[in-house]
Structure formats: C-alpha cells, structure tokens
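Of the protein chains in this complex, one is absent; all others appear in place.
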Amino acid sequence: MLKFILQRVLSMILVVLIVATATFFMMRLLPSGPFAREKKLPAQIIQNLEARYHLNDPLWKQYVDYIGNLLRGDLGPSFKYTNRTVNNIIDDGFPVSATLGVVAVLLSVAIGIPLGIWGALKQNGWQDNVVMFVALLGVSVPNFIMAVLLMLVFGLWLHLLPVAGWGSIRQIILPAFTLAGYPIAFIARLVRSSMLEVLRQEYITTARAKGLSERLVIFRHALRNILIPVVTVLGPLIAAVFTGSFVVEKIFAIPGLGRYYVTSINDRDYTTILGVTIFYSALLVFMNFLVDLTYAWLDPRIRYVERKVS
Amino acid sequence: MATQSAWEFKEGTLPETGTFAPAPKNPEDLQQIAGRPTTYWNDAIRRIRRNKLAVVGFWIIIALFAIAIFGPMLSPYTYAEQDLTNTYQSPTLRHPFGTDQLGRDQMTRVLYGSRISLAVGVVCAALNFLIGVTYGGIAAYFGGRIDDIMMRIVDILYGIPTLIIVILLTVLFKDKGVNPLVNVFIAIGLTYWLPMARIVRGEILSLKEREFALAAKTIGAPNNRILFKHLIPNAMGPIIVTVTLEVPAAIFTEAFLSYIGLGVSAPVASWGVLASDGTEAIRSFPYLVLFPALAISLTMFAFNFLGDGLRDALDPRLRQ
C-alpha cells in the first residue's frame, strides 16, 4: 500500500506539471495578449508593459522561470490587477469558494443519498416518481436559470433571503442550493439505480431472511455497496465546487475564485490563468487519489497493487 | 448472450477463487452451458414493452425527431424572419411561443433549434458509450500501471482549461469550411466522456473482484469478453444514469460554445442558446426561456424513461 501511495504521489505531481506545461503553451497560442484593448495601446506602451512583466523574454525562458517560481510556491504577479499577485488572488478567493463548496457538497450528499434510497425502496411508487421527477428537473434546468429563478423567487419576490452578495450565512443559502442542484440529482439517481441492484442481491435477501431490521439491512449491508459511484462523482465535484463556479459566483456576486477561470482567460492574464489552473488540477488529482483510497475502504476486494496469481 | 453467466454465478454461490483451476475444455462451450440465446433479446423487448414509461419515452423521442426534421417546414415563419415592430409579443395564436427581441416567432426558432440540440445530445451520448465506457472499463479491468496512466490522462484532460482549448479550436477552424457542428462535437468529445470513464472505472474495479468475474476468468474467458459481456453490463445502472445526466449538460455547453464563437452562427439558435438568451429577459418575458427549457426537459424525461426501461430490460441481474 505504501508503494502504491508513493507511486500515486509521484504521478500526481507529474500530472500537475503536465497540466501546467500544456496550459502554459496553449495559452500563449491564443490570439491577442494581456495588453490588447479595443483602444489599442501605442506600441511603445505595450513594449514597456511587456518589459515590466518579462514578456519580452524568449518563451522557453519564461517557461523555465515560471516553473522555477512555481516550485518555490510563487505564482507570479497578476497582469490585470496591478499590485496583486496570483497568490493573493487565491488566498482571497479560495476560502470564499471553499466555504460555499462545503455547504453545497454537504447538501448534495445529505439530500441526494436519502432521496435515492427512498426512491429505490419505493420503486415505481409515487414517492419514487416524485423523487425522480425532481431529480430530472434538477439536471435539465441549468444552473444559470436555476440561479436566476431562486434569486427572483426567494430574494426579490418573497423577500426571504438577500438576492446576492457575500458576508452572511443567509447569503450562502441560494448559491449553495444552485450549486447543489445538479449533484443532488446526479447522486439521487446513482444511488437509486445502485440500490435497486444491491437490493436484489442474495446477501441482502439473506440478511432480510435472517430477520434483520430493514434499517440495519440498508445501512449495514447495502449502503457500502452503493457508495462507489457516489464517491466517484464526489471527487471531481469537490475539486470543482471548492475552487468555485463561474456562473454561480457571477450571478450571486460572490468574491470567490470561480470567476477567474473565465475572466483570466478573457483578459489573457497569463499568470492568473496558470495559477488557478494549477491550483484546481492539484486539488483534483488529490481528490481522485482520496476517491481511490475510499474505494479500497468501501470494497476491500479492490486492490491497486498488481497481484501475482499462480 | 453469454451474459447469462453473470447471473448464473451469483454472489456467495461459489467456493474460494483459489480452488478453481482453468478448465480444460474449450472455454466457449463452457460459457454456453447456461445459455438461452434465442430468448434474450425477445425477453428484453418483451420486458421493455411492459414498461409503460419506457414506451411513452420511446414515442416522445420519435415525435421529437419527427418535429426536428419536419417541424420547421410546417411553420409559416422562418427562424430568421424579423419584425422589429412586433418585438417581445406574449404568446398568442399567431405566435404560440411569443416573439423574441427581434420580433421573430419563438416557436419556429424552438422547432429549428431542436435539430442542433438533439444532434448534440445524441453525439454526446454516443461518445460517452464509445469512449467513456470503453476507456474506463479497460483502465479498471487491467488495473495497476495501465489504470494509473489512463486515469492520470483523464486527470490531465480535466485539468487543462476547456475554454482555452475551445478558443484555440475556433481559431483553428476559422474559414476552414468545416461544418460548424463538427467543431461543437469535437469540443464536447474532448471532455464529455471523462466523468463516464471515471464512473465506469469505479464500478468495474469493484465488479471485477466479484465471484462471477473471477469465475469467468478462471474458466479462461478472453479479456474482452469478460469486460464487455460480463462486467460492463453489470455496470449498466450507473452508465445509463451518467449518460442521461451528461446529455443535458452537453446541450447547455453547446450554448456556451456558440456564445464564444464555436458552432452554428446566428441567427440559427439551438435550445441552449434560446434558453440562455431568454434568461436575460426572464423578469418581463419569461416565456422566452420557458419554451426552450421545457423542450430540453421533455427530451430529458423521454430519454430517462427509455433509459431506465432499457437498463431494467438489459441488466442481467434484474432478469426474473
């Protein structure tokens, strides 16, 4: 197991470096640069700006410098926000996005799993139909419509919650539900589907036959087996949600990290693009690593180290 | 056909794996022992017909495709025809879905938009099956280093910002005369199979250690047979769920792609584009977002009903 973990950590670092390298060169292929404006800047001013940000160095040197700084934990200055570094941007934005993300993930799990189990237990009953209807609605209404609807209904018309902004617990509710909409539906459907299969398996029948209570059967025996697809979904979901969603943060005016994934590319803010990309992919590979560890815990038969079968 | 073996060797009905020795006979023969090859598909069709929702879903899908093909021809308007003196008309008999900010008939636009959105949905689903399922299955089945490398590639594709790739694609395809939808398919094809690959891998990692799989391996069944005939059918539940959830996401992604210049050009508009444009006017003119959103939802429901029915019909373990 230790060997597996070591190997994985190495391959994770490699993945992040590959992502950083690919992003570095692809982003430099994008037309226009950080100083392109509708009112074109005079050539000399662009030259001054490029000198200031070392963009007039040869590309390979910029790359080597960047990776060197990256290994020291320095993500460089933002090209768009003078006086701010990419480290500043992540320091400011990540706690906000992560706070929202924790709530959204908890909602997804706390609502999605029970809904799915309920649906499976009442298969084809009206409860099941309602659950699946809601779940389907959750995925076929995209987050940009969901966000606006929630804001208008709960914020503007019912005056139950602030329409947007950040700073109070009440301002978390609407964006968290918007973020959780899709995962709730996804998880509920996955759980229902897996549960239906598990419930037909003989060990469940056996457990029931032994006279174990329904609750015990479900929690002791069935739940573990339905969690594998849920955990698979949760890994990338946590990475994505913790680093912020562009749509949700824009619509609810939340000062998180999410908006930088789009605005930095539109601004050609090279260091910010790389910084947030590297941050996200590092979190992603780490989460997927946790997912694989969780698999082994959920189903002890899963082994990652190759076995010799004689 | 050989899927039967899956339910023949159920959990706990077999002794320890180690006590098995490779069978001396032709493995194909062994696999056929329990087979009822002539009735499997009949069975499936019979069962899917009994599932009312699945039948309804099937007919809705047929109807949607018919509308996509013939609908725009029947409309008295075209999707581009403007009337600047009749903008933002509420639904009436003349314009059942109302008119948009340029006075165009929204119903015609929704009818026409179905062509793009349905195409995107179908291609996304196909890619999920072709690439996602196979990729995830192979990674999990072979495991070890192969799994590590294959899944790290998935992580890399997850990590690189799609927006950069998409902008580069718009530059690459500029003035190349490529059908704009092909560009959309490529962009969607780059990323939309990734969640599926991860889900299938997670399932197969667990399934391949189950007794029925070990048994099939022990009797010497070839790898691709075990993977595609035994393991993947057993993961059908999560696969169908994932497909049905990826498709609407892809339909909305198409809207985003066309917003930044990849895909069909205005005034043609897909459901996704109509819905996102309509959202901007949701306070005063909610019908503009309502109808395209309803169309997407209806499609999703239909595919889900059919998908669930298919899964129940095809899943080896659910056969009674």
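Here the chain labels run A and B in written order, and each chain numbers its own residues starting at 1.
To be clear about the criterion, a residue touches a chain if its C-beta (ideal position, glycine included) is under 8 Å from a C-beta of that chain, and two chains touch if they have at least 3 such contacts.
What we mean here is this: contacts and distances are computed from a predicted model.
Chemist: Which name from "Putative tricarboxylic transport membrane protein", "Peptide ABC transporter substrate-binding protein", "Gas vesicle protein" or "Prokaryotic ubiquitin-like protein Pup" does UniProt give the chain that's left off?
Modeler: Matching the unshown chain against "Putative tricarboxylic transport membrane protein", "Peptide ABC transporter substrate-binding protein", "Gas vesicle protein" or "Prokaryotic ubiquitin-like protein Pup" yields "Peptide ABC transporter substrate-binding protein".
Chemist: For the full complex, can you list every visible chain touched by the one that's not shown?
Modeler: Taken over the complete structure, the missing chain's partners among displayed chains are A, B.
Chemist: Pick out which of B:55, B:102, B:119 or B:157 touches the chain that's been left out of the picture.
Modeler: From the options B:55, B:102, B:119 or B:157, the contact with the absent chain belongs to B:102.
Chemist: In the complete assembly, which of B:75, B:134 or B:170 touches the absent chain?
Modeler: Checking the options B:75, B:134 or B:170, the one contacting the hidden chain is B:170.
Chemist: Based on the whole complex, identify which of A:19, A:98 or A:111 touches the chain you can't see.
Modeler: The missing chain is touched by A:111.
Chemist: What subunit B residues would touch the chain not displayed?
Modeler: Answer for subunit B: residues 80-82, 84-85, 87-88, 101-103, 167, 170-171, 258-261, 265-267, 277, 280-285 touch the chain left out.
Chemist: Which subunit A residues would touch the chain omitted from the figure, given the whole complex?
Modeler: Contact residues on subunit A toward the absent chain are 30-33, 35-45, 47-49, 51-52, 56-58, 61, 80-84, 88-89, 92-93, 107, 110-111, 114-115, 117-118, 121, 148, 151-152, 154-156, 158-167, 169-170, 173, 214-215, 218, 250-253, 255-256, 259, 266, 268.
Everything that follows uses one rule, which is that only the chains that are shown with their structure count from here on.
Chemist: Can you check the complex and tell me which residues of subunit B touch subunit A?
Modeler: So the residues of subunit B touching subunit A come out as 10-13, 143-145, 147-148, 151-152, 155-156, 158-161, 163-165, 167-168, 171, 195, 198-199, 201-203, 205-206, 209-210, 237-238, 240-242, 244-245, 248-249, 252, 275-276, 279, 282-283, 289, 293, 296-297, 299-301, 304, 311, 315, 317-318.
Chemist: Where on subunit A does subunit B make contact in their complex?
Modeler: Where subunit A meets subunit B, its residues are 7-8, 11-12, 14-16, 18-19, 22-23, 26-27, 29-31, 132, 136-137, 139-142, 144-145, 148-149, 152, 182, 185-186, 189-190, 193-194, 196-197, 200-203, 206, 225, 228-229, 231-233, 235-236, 261-262, 265, 273, 277, 280-281, 284-285, 288, 291, 295, 298-299, 301-306.
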